[in-house]
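With one protein chain held back, the other chains of the complex are shown just where they sit.
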Amino acid sequence: MNDREFIVGSIVLTVAFLLYWFMGHPHFVEERILQFSLVIIFSGTLIFFTRKAKRGEEIFLRNIPGLKAVEEAVGRSTEMGKPVLFVPGIQDMDQVETVAGVIVLGHVSKMTARYETPLNVPVSRAIVMKAAREACKESYLIEGHPDMFHDDMVHYVTDEQFAYAAGVNGIMVREKPAACIYMGKFYAESLILAETGNSIGAIQIAGTASQAQIPFFVTACDYTLIGEEFFAASAYLSEKPELIGGVKGQDMIKMGIVIFILFGVILRLMFDAGFLNFNIIQFLSQK
Amino acid sequence: MDFLINTILKLGKVDRRWIFLIIAFVVLIPLLFPLSLPIRATATTQLVYDAVEKLPHGSKVLLSCEYGPSTKPEIHPMVISFLKHCFRNGHKVYVTCLWPDGQFLADEALDEVANNEFQLTYGIDYVMLGFRPGNEAVVKGIVSDLRKVYTIDSRGTKITEIPMMDGITKFEDFDFLFSGSAGYPGTIEWVQYAVDQTNIPMSTGTTSIQVNEVMPYVQAGQVQGILAGMPGAAEYENLIGSPGIGTSGMDAQSVAHLVIVLFIVLGNLGYFIERNREKKQRGY
Amino acid sequence: MIWKRQIPILIVGVIGFVTLFANFTTLHGFKSFVNDDATQWFDILASFAIWLGGLNLLKLQSQKILKKQEGWEYSVFAVIGLIFALVAGFVIKGEPAVEWGTHVTAKGTLFKWMFTYMVAPMQATMFALLAFYVASASYRAFRIRNFEATLLLVSGIIIMIGRVPLGSNISSWFCMYLLVLIAGVTVNSIFKNKQYTAISVASGLILVTVSGFIMGWPLDQPGIFYLPYLQEWIYKFPNVAGARSIMIGIGLGIFSTSVRYILGIEKSYIGE
Partner (left out) sequence: MNFEIFGAWLAVFFTLAIFSFLYRDNSFYKITEHLFVGVSAGYWMSMFFWTQIQPNLYGRLWPSKEYSESGIWYRIYDGLSIFLGSIFPEGGIDKGHDLNLFYLIPLALGVMMLLSLFKSFGWMARWGIAYTVGMAAGLRAYGYLNSNILSQVKATIIPIFDPDLPFFSLLENSHFNNFIIFIGTLTGLLYFYFSKEQKGTFGRITRIGIYFLMISFGASFGFAVMGRISLLIGRFVELITYSSDDYYHASYWVLLVMVILLIYNAYNEKASAE
C-alpha cells in the first residue's frame, strides 16, 4: 500500500462513517462517539508514524542521558580492566521489558567488543539465553571481534527468583565488575542486586518499567531509565521502524493531550464565567 | 570525633546479616511487649468511617474480598473491622470474592465476627455468595444481573431460598460497596465497571503498595476514602473502638519504620564522610 | 506455515477488532457474545494456560531428575509438591459431606488444609523476606547521590513516619527545631563561617521558641510541619500529579501496543 492509497483509503472510510452517522447511525452507542473518535484518531496517528518510519524517513528522538551513562560505565570498566555485568531481568521473552533489555544488551556488547572489555551476562530463562547470545554474537561480529565472543559470556543461572539473585550476587562479589547494568523486568530481586552492586562500588545503571521497583533503582543506582524512557531507548537502539514509529506516534498523542488539557482549562474557565455554553467536563463524562 | 567517624565508616561495611537480625528483633520485641502508642486516624480513614456511619440502619452492604494469604496481614483486619462496624449498625452484609483465596479468608472473618461475636443468622443477617471466576466480567455481571452470576451461594443453597436476597437482583439494589483489595481484579475494576456506571457509594481498603494506584480515584471523588495498609486498618479499628490485629501490629510497624529511617540517615552519613575524605585525599 | 503463522495473526486481529468495537454497538448478538461468551472463553483458555504451565514444570523437573542434573534431589520435592496438590484437588476430598467442585473452597477438606498450612505460609513468607532486604538496602544502598534521589527519599521518609502512630506523636515543633538545625548545617557547608552558622541557628531557635510560646505549643500546628498532615498532603496532591502523568503514559503505551497487536504489526506472541 503506498501513500496515495493510504490517504484515499482513510478519506473513503471517514466519508463512509459520516454517511452512516447522518443516516441515523443504527446500532451505534451514541454516547461513546468521543471514545470511538479517539480510538480512530489515536490508531491513525500510530499507523501514520509507523509507516513514515518504515519508509526510512528521518525521525528525531532526543538523546537519552541514560544511554550516555552506559557508555561512560563501559569506558570506566575498560580503564580499570574489570568486567561489565549485564542483567536482563528475570522474566521470559514474552515480556516487552525483557525484549527491550536484550536490545540494550546488543548495544552494550558492541561497546565491550570495541573496547575489548570482558562482558558477563547471567540469565534466568533458557529462551532469554538464546536471544541474548544471538545479540552479543552479532555485535562482536559487527565490531570485527568475532574471536572474542564465546558462548559462556551469556550463561544460565537458574529459573528461581531468589536463587538467581543469590547466584548473581556471588558473581558480583567474586568478579567485582566495575559496571552493573540492569535492564529488563524486575521484581523484588532488584533490591538485592542493587545493594550488592553498591557494596562493591560498581557504577550501576538500571532500566525498567516495573513501577514498584523504580524507586529502589533510583536510590541505589547512578542512573535509571524510567518506564517509557527505557522503551524509547530500546526503540532507538533497535532501529526497528515499527518501534521508532510507535514511540513517535505516542509522542504526538501525548503532545495532543497536553494541548487539550490547556485548552480544556480555558474552556472550563469560560463556561464557569458564563461566556460559553459548552461544558467540557460534561462532554468528557459521557459513558 | 574521629572515633565517631571511624565507627560510622566501619558500620557501613558490616555484614548485612546483622541488619537482618536487628530488623527481626525490632519487629518481634514490640509484638511481645507492646508500647501502646496512641493511634490517630488520617483523613482518608475517617472518610471511610463516616461513609459507613451515614448509612441508615438496615442498609444492604456488599463486601468484596479480593486478597490472598500473602496480603492477609494488611487486608484481613480491615475486613474484620468493617464487618463489626456493619453488624453493630444493623446492616445486612453480602459477601462476594473475586479472588479464589479470598473466600477462605472471608469465611474465616465471618466465622469470627458474625458467628462468634455477634451470633447472627446466616441468610438473614449475612450471606456468603462466594467466589466466581471471570475477574471484571463478574463485576459487569453483578451490575447487569446478579442472579445470572450467582444462582447458588457458597454453601450450595439456591439464591431464591435465601430470605435476605429478596429484592436483590443487581448491583444498584445495594446501598454501599466495600472492596478489600490486594490487586487485580479489585478496587479499580469495581470503580470502572460498577461504581462509575451506577453512582452507588464505595469505599475501599487496599494494600500499601496499591495505594498509589487507587489514590487518583479517591482524589477525584470516585471512591470515598481509603484504608491504606495495616496502619489504615489500625486506624479504622480504633475508630470503631475495637482494637485487633492491626492495632497490635502498629507498635512494631512504628519502630520498624523508625529504624529503617535511621538506617537511611546513618548510611548516608557514612557516604558523605567517605566522599569528603576522598575529595580531601585528591587534594581539592 | 499458514497454520503456524497466518492463522494466529488472523485470530488476534479478528478477536481484537470484535472486542474493541463491541463497545460501540448496540447489536445484541454481537454484544452479548463479547460480554458473556468471549470473556468466558478467555477465562477457560487462561485456565488451560495454567495447566500448560503446570505440566511444563512437571516435564522440566522430571527431566532434571531422570538426567540427574545438578540439584536434581531438590526437583524431587517440586514433583512431590505438585502431585500432592493434584491429589488434594482431584483424588482425596477429606470431607465426604462436601461435593466435588465446592471442595476447593469449602471448610474441612484436604485442599483447604493444604491452603492453610502449606500455600499460605510459604507464599506469605516469600513476600515477607523482602522486609529484611529493604532494611539492609536502606542502610547500604539508598544514597542521596543527586537532587532527584534526595526528593524521593525525603518524600518516602515523610510517608513512612507520618503514616504510623509514632509519627502522629511527633510534635510539629520538634520538626521545626530539626529543620533549624538542618538549615544550620547547610549554612555552614555553604559559607564555611562559624559566625554565620551560630547566628542563623540561634535566631532560628529563638524564632521557633517564641512562636511556640505565643501559640501554646499545639501538637499539630502549624500543619505543614506536622508529619501526618504533611504526608497526607504529599500523597493526595504532588503524588497524585506524578502518578497521573505515569498513568496516562501507561494508558497510551498499552493502547498503542494493543492496536499494534490487532493490526498485526506486533507479532511477538508467535516468537517474531
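Which chain is which? They are A, B and C, in the order written, and residues in each are numbered from 1.
The rule is short, and it goes like this: a contact is a pair of C-beta atoms (placed from the backbone, for glycine too) under 8 Å apart; a residue touches a chain by one contact, two chains touch by 3 or more.
Nothing here was measured: the structure is a model prediction, and the numbers come from that model.
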Shown chains that the omitted chain touches within the full complex: A, B, C
Residue of A:Ile11, A:Ala126 or A:Ile261 touching the missing chain in the full complex: A:Ile261
Footprint left on chain B by the chain that the document does not show: 17, 20, 23, 27-28, 31-32, 43, 70-74, 100, 131-133, 151-152, 188, 191-192, 196, 207-209, 211-212, 216, 219-220, 228-231, 245, 248-249, 252-253, 256-257, 260
Residues in chain A touching the chain absent from view: 34-35, 38-39, 42, 60-64, 160, 162-163, 166, 211-212, 214-216, 218-219, 226-229, 232, 247-248, 251-252, 254-255, 257-258, 260-262, 264-265, 268-269, 272-273, 280-281, 284-285
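Keep in mind that, in the parts below, only the chains that are shown with their structure count from here on.
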Chains linked by the largest number of contacting C-beta pairs: B-C
Taking each chain's C-alpha mean as its centre, the one farthest from chain B: A
Distance from chain C to chain A - Cα centre to Cα centre, in angstrom: 20
Chain B and chain C: spacing of chain centres that average the CA atoms, whole Å: 14
Contacts with two or more other chains, residues of chain C listed in rising order: 134, 136, 140-143, 153
Residues of chain A whose C-beta touches two or more other chains: 195
Contacting residues of chain C [partner chain B, same complex]: 35-36, 39-40, 43, 99, 102, 104-107, 112, 115-116, 119-121, 123-124, 126-127, 131-132, 134-136, 138-144, 153, 157, 160-161, 163-169, 228, 232, 235-237, 239-240, 243-244, 247
Chain C partner contacts - residues on chain B that touch it in the complex: 12, 16, 19-20, 22-24, 27, 37-40, 42-44, 68-73, 100-101, 103-104, 107, 130-131, 133-135, 137, 140, 154, 156, 211-213, 215-216, 219, 228-229, 231, 234, 250-251, 253-261, 263-264, 266-268, 271
Contact set on chain C toward chain A in their complex: 20, 23-27, 129-130, 133-134, 136-137, 140-143, 145, 148-149, 152-153, 156, 246, 248-250, 252-253, 255-257, 259-260, 263, 265-266, 268-269, 271
